[in-house]
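We show some of the complex, not the whole, and keep each chain where it was.
Letters are used for the chains, namely A and B, taken in the order the chains are written, and counting of residues starts over at 1 for each.
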Amino acid sequence: MGDVYVPLVNHEGKGSEWKLRTSFAAPLAAAAALLLVGFSFAITYAPTKASDDHVNQYYMWFIHVMVMIFVGFGFLMTFLKRYSYSAVALNFLLSALAMTVYLLVGGAIQQFLWPEDGRPPKSGKVELDLPLLIDAAFCAGAAMISFGAVLGKASPGQLLWMVLLEVPIYALNQKLVFDVFKALDIGGSMSIHAFGAYFGLAVAMFVSCEGSGSSHAKNGASYNSDITAMIGTIFLFIFWPSFNGALASNPDVTTEAPAQTQFFCVVNTVLSLLGACLSAFACSAAFEGKLDMVHIQNATLAGGVAVGSAANLKIAPGGALAIGLLAGAISTCGYVRLSPKLESCIGLRDTCGVHNLHGLPGVFGGLAAALASVLAAAANQSVLLDHGSRTYLYQLAALGCSLGMALVGGALTGLIITKLDPAAQVLPAEKMFEDSVFWAECEEEEEAGHATAL
Amino acid sequence: MGDVYVPLVNHEGKGSEWKLRTSFAAPLAAAAALLLVGFSFAITYAPTKASDDHVNQYYMWFIHVMVMIFVGFGFLMTFLKRYSYSAVALNFLLSALAMTVYLLVGGAIQQFLWPEDGRPPKSGKVELDLPLLIDAAFCAGAAMISFGAVLGKASPGQLLWMVLLEVPIYALNQKLVFDVFKALDIGGSMSIHAFGAYFGLAVAMFVSCEGSGSSHAKNGASYNSDITAMIGTIFLFIFWPSFNGALASNPDVTTEAPAQTQFFCVVNTVLSLLGACLSAFACSAAFEGKLDMVHIQNATLAGGVAVGSAANLKIAPGGALAIGLLAGAISTCGYVRLSPKLESCIGLRDTCGVHNLHGLPGVFGGLAAALASVLAAAANQSVLLDHGSRTYLYQLAALGCSLGMALVGGALTGLIITKLDPAAQVLPAEKMFEDSVFWAECEEEEEAGHATAL
C-alpha cells in the first residue's frame, strides 16, 4: 500500500502552498496587526468598583458559552469523514477571530453608535467587561452557524473574509433588535440563530457549485466522525441553559428581579431541550424506520434555539416543554422533507443543515415569543416579571430585520468572497470536504476512503 | 469490497422498519404526549422571592451533574466497538426521558405522597425548582446505570419501557431511604448506585440470552472506542465531587452549616477518587501483568460511588482516602474474579460491569457510612455537623430496602419487557451489540470487523 501515502502536496506543487500563504496567512496576519492597533488605542478595561463582583456574576456563564462555541459547534461539525481537522480547527480560529473583532467593532457599535444611556464612555474607549465578552462569544456563535452552512465548501481564506464581514453586520442587527425594536430575544433565537443561519445560507448560494451537495462522495460521515460529532451535540445540550441565561442578570437587560428571570431562563431552556430530544428521536424513527445520526446530532438541540426568545418569560413548564417538542419535530421534518427539496429546487446546499437546526427553530422561537406577548396581553397579564407586555408587532419587526440583514448581508458577503477578492481560493467540487487540501501530514482521500469504508 | 456496503435494511426489509416504528417511535410519542398533558396541568414553577438566589446556589452544581449523566455515562458506554452510536444516543434519549418523567412522577411522590413538611404545595401542583431538577438528573443516573447492565442487548423499545417503569420505583425507594429510614446517603451510594445496578442486573437476567455474554464477538472494544469511553471516565472523575455535594447546601438536607457540609462532600469525594485511581491501576497491573482498559475506565471511579453515603461526614482525609483505595481494589477484583464467575454460574451477563462499579462499591459505601456512625457513637461524637449520630440499623434497613426494591422491580420490569409487551422487539444474540440494526446510514458489521481488526 506504500504508494498511496504520498501526500497531496506532491501532486499540487507550489501552487497549492502559494494560495494558503496569500489567501489565508497574509490577510489573517494583517487582521491581527490591525486588531492590535485597535486594541492598543481604542479598548480599555471597564472601570470597576471594589464592591463589584462581575466575575462572580458573569464568569462561569461566560465559560459555559465558550464551551458551547468551541467544543459544541467545533465538534458537532467534525461529522464529515474527511473534514474533521478543518471543522474543529477552523471553528476554533474563526470563533477567536469573530470574538476579537466583535470586542472592537461590536463594542464600538454598542457603546458609541447608540450608547444605551445616551452618552458614550468617559474614557473615550470601548470599555471591556464580562458582558461584552459574553456578547463576543454570542457573535462567534452566529458566525459558526453560518460556517455550518458552507462547511467543506469555502476555503480558509474565504472563511476569514466571511467572518470579518459578518461581525459588523451582526453587531448592527443586534443593536436594532434590542435597542430599536426592544424585542424579546434573550437567547438570540432571532438575532443569533436565525441571523447566523440565513446569513450562512445566503453565502452558501455563492460558494456551492454543481456537485457540492448531498451527493458528493465526501459529504457524509464515518463511524468515528459521527461519534466525535456527538461530543459537540451533548455539550451543546448541557450548556444551552447558560447560553439563554448568561445575560439575564445584567441590569441593562433585566431591570427587576434578575435572579428570578435567570431562574426562568434556565428552567425553560432545560424543559424545552428535554422536549426536543424526545420528539427528535420519535420523529427520526417514525420517518425512516431507523434512527438517523443527523437528526440526533442536530434536531435534539432545536429546543434550545426555539425557546431562546421566550426563555425569560413566564411561559409555564408545559409551555416550555411544548415549544421543545414542536421544535424537535419541525427540525427533524426539515432534515427529512425540506432540505432535499431546497437542494433540488433552488440549489441550496446546506452542509450541516443549519436551516433545520437554527433557521426554522429560530423563526419559530421569535414567533413563539410574539405569541406569548399576545396571549399575555389578552389575559391582561405581563409575560415578563419586570416589563409591561410588548406588542407583537415589534417582535415581528425584529424578526424581519434579522432575516433581511442576514440575507442581504450574506449575499453581499458571498459575492465578495467568490468574485471580488483577487486572492480568494475558490474550491472546485473535487477539493471540497477534504482536509488534505489544507493540512500538512494529512493522508490523501484515497486511503481515507478505505478507512471510512471499513 | 463494494457488495458488503449494502445496508442491513436491504436484508431485513420492511419488517425491521416496522418494528422500530411500532416498538419505539409510537410509545415514545405517546409518552411525550402524556408528559405534555401532565406538565400542562400538574407542574408549575416553584414560587420564588426576589431575595432567593436559587440559581446561584444550585445551578452550577446542576450543570455538573448533567455533565456526568450525558457526557460521563454517555461516552463511558461507547466502549463497544459496534454499539457506540446507540450507547451515546440512547443514553441521551433515555436520560432525557427519565428526567422528564421524574419531574412529574418523582415530583408528585416527593411533594404529595409524603410531603416533607406535612402538607402538599398550596398551588396543588408539583413545584419545579432547581433541587428537583438535580433530583431528576440523579434519577437519570440510576437509570443509566441500569442501562449499562443491558447495554447492547435490550432493544430501543425495551429500553423505553425499562426507564418508564424504573423511574417511579426509583422515586419511591428514594423517598423510603431518605424520609422513612432517614439514612445517610447524600451521594446516593445506596439509593442511586446500588439501586441502579441491581435493578439493571435483574433486567439483564431477562434480556440476556445464550451467546450474549463476554464471548460474543462484538461484546468488546476497538482502539478508538476505548478512547471515546475515556472521555466519559475522565469527566465522571472530575465532576463527581459535584454529584455528591450538589444538594448538600439544601436546607431540607443540611439544616446547619451547609457551606461546611458541602466542603466535606467535595473534599472527601476528591480524596476517595484519588485513592480509587491509584488502587485500580495497581490492582489492574498486579492481576494481569498488564493494564486493562476495562479497569481503568471503571474501577478508578469506584471511589466516587463508595464515598457517596459518607461524603458529608467528618470521616477525616485519611478515612476518605482509605474508602477510595478499598473501593478501587474491590471494583478491580470484581472485574477480574467475580464477573466471570457470575456469568458462568448464574448466567449473569453485565455488559458494562455495573455490578463492579456501582453494585459492590455502592453496598460498600452504605456499609461504610453505617460503620462511621458506629465509630462516632462509640467515641461519643457526632459524625455529622448538624445531626445527632444515627443508628447503623437504619442505614442497613435503607440498604436492604434499596436492594430489595431494585431486584424485585428489575425482575418485574425484565418480565414485562420480554414477555408482556406485544410490540417489544426482543433481540436475538446475532443482532446484539450492533448499531446497524437500528441506525440508518450505518455500515454493516462485516466491514466494521475489518476496521476494528485493523
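Observations, loosely collected:
Just so it is clear, a contact is a pair of C-beta atoms (placed from the backbone, for glycine too) under 8 Å apart; a residue touches a chain by one contact, two chains touch by 3 or more.
Bear in mind the structure is a predicted one, so any value in this text is a computation, not a measurement.
What's in place is 2 chains of the same protein, and the file's complete complex has 3 copies in all.
The rule is short, and it goes like this: only the chains that are shown with their structure count from here on.
Those residues of chain B lying in contact with chain A across their complex are 1, 5, 9, 14, 16-18, 20-21, 24-26, 28-29, 31-32, 35-36, 39-41, 43-45, 48, 50, 52-56, 59-60, 63, 66-67, 70-71, 74-75, 78, 84-85, 88-89, 92-93, 96-97, 99-100, 103, 128, 130, 133, 156, 224, 228, 231, 438-443, 447-448, 450-451, 454.
Chain A meets chain B in the complex at residues 60, 64, 220-221, 223-224, 226-228, 230-231, 233-235, 237-239, 241-242, 245, 256-257, 259-260, 262-264, 266-267, 270-271, 273-275, 277-279, 281-283, 285-286, 288-294, 296, 300, 314, 316-318, 321-322, 325, 451, 453-454.
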